[in-house]
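Omission of a single protein chain aside, the complex is shown with its protein chains in their original locations.
Letters A and B mark the chains in the order given here, with residues in each chain numbered from 1 onward.
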Amino acid sequence: MNTLNSTSAVSVRVDGIHHRYAGSVALESISLDIEPGELVALLGPSGCGKTTLLRIVAGLVGQTRGTVRIGNDVVDAMPTNVRGAGIVFQNYALFPHMKVEANVAYGLRARGVSAGEASATARRMLDMVRMSAFGNRYPRELSGGQQQRVALARTLAVKPRVLLLDEPFAALDKNLRLDMQIEIKRIQRELGITTILVTHDQEEAMSMADRIAVMNAGRVEQFDTPEVIYDCPATLFVATFIGTANLLPGNLMARDGFYEVACEGGGALKLGQALPFSEDGRVVVAARPEHLALTTQSDITLPATVEMVLPMGPSFVYELTLSDGRTVKVTQPRIADLPRYAAGDRVGLSLRAGSPAGVFSA
Amino acid sequence: MKTQSVAPRSGSPLALSVPLGIFFVGFVFVPMLLLAYVSLFEDMEMTRHGFSQYVKFLSDGFNLGILGSTLLLGLKVSILCTLLGFPLAYLYVQIPGRWQGPLMLLIVLPLLTSSVVRTFAWVVILGRQGIVNTAMANLGWIQEPVKLLYTPGAVAVALAQIELPLMVLPLITALMNCDRNLRDASLALGAGHWRTFWKITVPLSMPGLLAGGLLVFASSVSAFVTQTLVGGGQQIFMPYYMYQQAIQANNYPFAAAIAMLLLVCVLAVVVTVNALGRRNSGFVHA
Partner (left out) sequence: MPENPIPAQALISEPDRQAISEPLASSLERRSFGLVIGMLGMVAAILLLAPTVIVVITSFTSGYSLKFPPPGYSARWYEALWSDSPELVDAFLLSAELAALATALSVVLSVAAALALARRKEGWARGLEALFLSPLMLPTLAIGLSLLMLFNLAEAGLSFTTLVIGHVAIISPYIVRTTSANLLQMNASLLESAHSLGASAVYVFRTVTLPLISRGILAGAFIGFMASFDNVAVSLFLSDARSQVLPIRMWQMIESNLDVRAAAVSGVLITVTLIMMIVMERVAGISKHLR
C-alpha cells in the first residue's frame, strides 16, 4: 500500500527568501533546512507570512529574492505544474464538477496515464485514506473531513516529492480535528514524505511536527523541536506565543555561579542560568506558570498576594498580584505534601530549582 | 395611543405591486395576446380567422430564408462573441485591481451608448472611404474600394462588437465566482495551462457562458437598427420584415405572425439552453 518509497524522500531548503508584495515586505531573510521525511510546521499569527512561504515553495508565487531547493535541485525556474510539490488547500479545492474518483485521478490523467491505470491508482489512494466507498459521489455530498481526505488522496496520487498543507484543519470542528491530525501524521510517517504544514494553532504544531518554525511579521523567530521551543524560547515573541508565560521585567546581575534579577515589582529572582540573554542590564524574564513556586517571603523571592485559587484537575492555578499590580499565574500539582495557600495570603515567588526561564533583553 | 399594525414579516405589502401589475397587464400582456390574436386572421382587412398567415410564412422559401438567416445571424454573433469575450473576461480577472476599473468602463460604455451611434460607427468604418478600405488601399492590397457594407459578414461583425459587453459581463461574474484555488490546485497536480483551461475553467464558467450567449442571441436577433443600417436593403431579417409589413404594407396580420414566429423561436432557444444548462450546472455553487 505504500506508493512512495521512504528512501526516496527529499530535503527542502529555502535560502534567503525575501518577498515584497503590494509595497510591503511579506517575508524577510527566510532560510530553513528541512530534512528528508520530516514534518515541519510553519506556526505563527495571521499575517506572519507562513502561507506566502508555502506558496513560494509550491511555485504559486515567485519570490522577490532567494532560492528554493527541493532535493538537490534549485527549482525557482520551474513553474508549479512541473515542480513536484503537492499542495492541499485550506478549503480543499476539490473540482466540484467531477466525481471523487475523477478528482483523485486528475493529476495522473494530466500526466498522460491511461484511464484504466489512473482509475486503479485512484482507487488505491482512496483506500489509503479510507474513502473507498465514496468514489462515485460529488464533492458537495461530502463532509469537511471527508473532503479533506479526498484532497489528500488526490495530491498523494501524483507522488509529489514534497507535501504542503495550508491550514488543513482550520475548517474542521474540534472533535474531527484530532482524528484528522492523527490520520495525516500516520500517512506521512508511512509514506515518509517530506511535509510542510502551515498552522496558527500551536497545539496542532506541537503535537504533529518534528520541528516547528515559529514565524512573526515575515521572519522566522525560532526553528527547532517542539520541546526546545517550549522550554528554551529564543525570543520574547516565541515565549509568549507558545504556551503561557509570565513576563517579569527587571535588572540582571551576574553573581558568583548564578544570576540574580532584581524585579520591578520588588524582590528578586535567583536563576541558575540566563538564557538566551545573559548580559547585565535591563531584561524581561519569561517564566511559565509551572516553573514558579510559592514559598514564604525572603530576599530572593518576589513578594505577591494570592488573589484567587482555582482547582483545575490535577493542579491548582493560583492568580497572584505583585506589589506593582502586575498579575502572575502559577500552577502547582495538587498533592498532599505541598503547602496550599488561600486568597489573601502573602507569599514569595521563586523559580523552581532546575526550571528554565527565558531571559530576554528589554 | 393607537397600536400600530405590525408590518408583514417579509416587508412591504403586496398591494404595492398592483400599479405596475395593472400597467403590465394592460400594456404588455394584453398587447401580446392581441398580437397573437391578430396573427390569426386570414386577411388584411381582418374579417376571417385562420392560420393562413403562418402557413403562408412557413411554406414560402423566401420567408423561411429570412427566418433562417436571422437565427443564423444570432448563432454567428454568439460564437464570435464567445471567441472574443472569453479571453477578455479571463484577462479582466487576472489583471491587478487598479487596471480593472478602466477596463470595466471600457466594457460598459458601449452598452450605454446609443445603438444608432454604435451602428453609425460601423458605417464609418466599413464605408467606401472608411478606415478598412483606406488601410487596405494604403497597403496595396486593393485598387478600388471594396464593398464591405451591406454584406452578411459586416452585420455579424458589427453586431458582435455591439453585443460583446453582454457576453463579457456575465462571464466576468462567473469567473470571479470561481474559487481561485481550483486553478492553482490543477496546476499543482501537474496539469498544464491549456488542460486547466479546458477541464476546469471552462466547465465551471458554463453558467456565465450560457447566460451571456443567450443574451447575445436574443439581442442580436432583434437588433433592428444594426441589421438594417449595416445590412442595407438586400438583406432582410425578421425585425425589418415585421416593420415593413406593418407600416409600409399595412398587413398587420402577417406582421403579427412574423412577430409571433420570432418570439417563439427566441423563447424556444432560451428555454432549451436553460434546461440543458440547469442539468449540468448544479454543482457549480457547491
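Everything that follows uses one rule, which is that contacts are C-beta pairs under 8 Å (C-beta built on N, C-alpha and C of every residue); 3 or more make two chains touch, one makes a residue touch a chain.
Bear in mind the structure is a predicted one, so any value in this text is a computation, not a measurement.
In terms of the touch definition stated at the top, the absent chain reaches A, B within the entire complex. Here the missing chain is touched by one residue of B:108, B:202 or B:249, and it is B:108.
Although one chain is hidden here, its contacts on chain A can still be listed: residues 15, 59-63, 67, 69, 72-82.
For chain B, the list of residues touching the undisplayed chain reads 4-7, 10-17, 19-21, 23-24, 27-32, 34-35, 38, 83-88, 90-91, 94, 103-125, 127, 129-131, 134, 160-161, 164-165, 168-170, 172-173, 192-194, 197, 218, 221-222, 224-225, 229, 239, 242-243, 246-247, 252, 255-256, 259, 262-263, 266-267, 270.
Just so it is clear, only the chains that are shown with their structure count from here on.
Note: centroid distance chain A to chain B, computed from Cα atoms, is 56 Å.
Against chain B, in their complex, chain A makes its touches with residues 58-60, 79-82, 85-87, 89, 91, 93, 95-97, 106-107, 110-111, 138-140, 154-155, 158. Against chain A, the residues of chain B that register as touching in their complex are 179, 181-182, 184-193, 195, 199-200, 203-204, 280, 283-284, 286.
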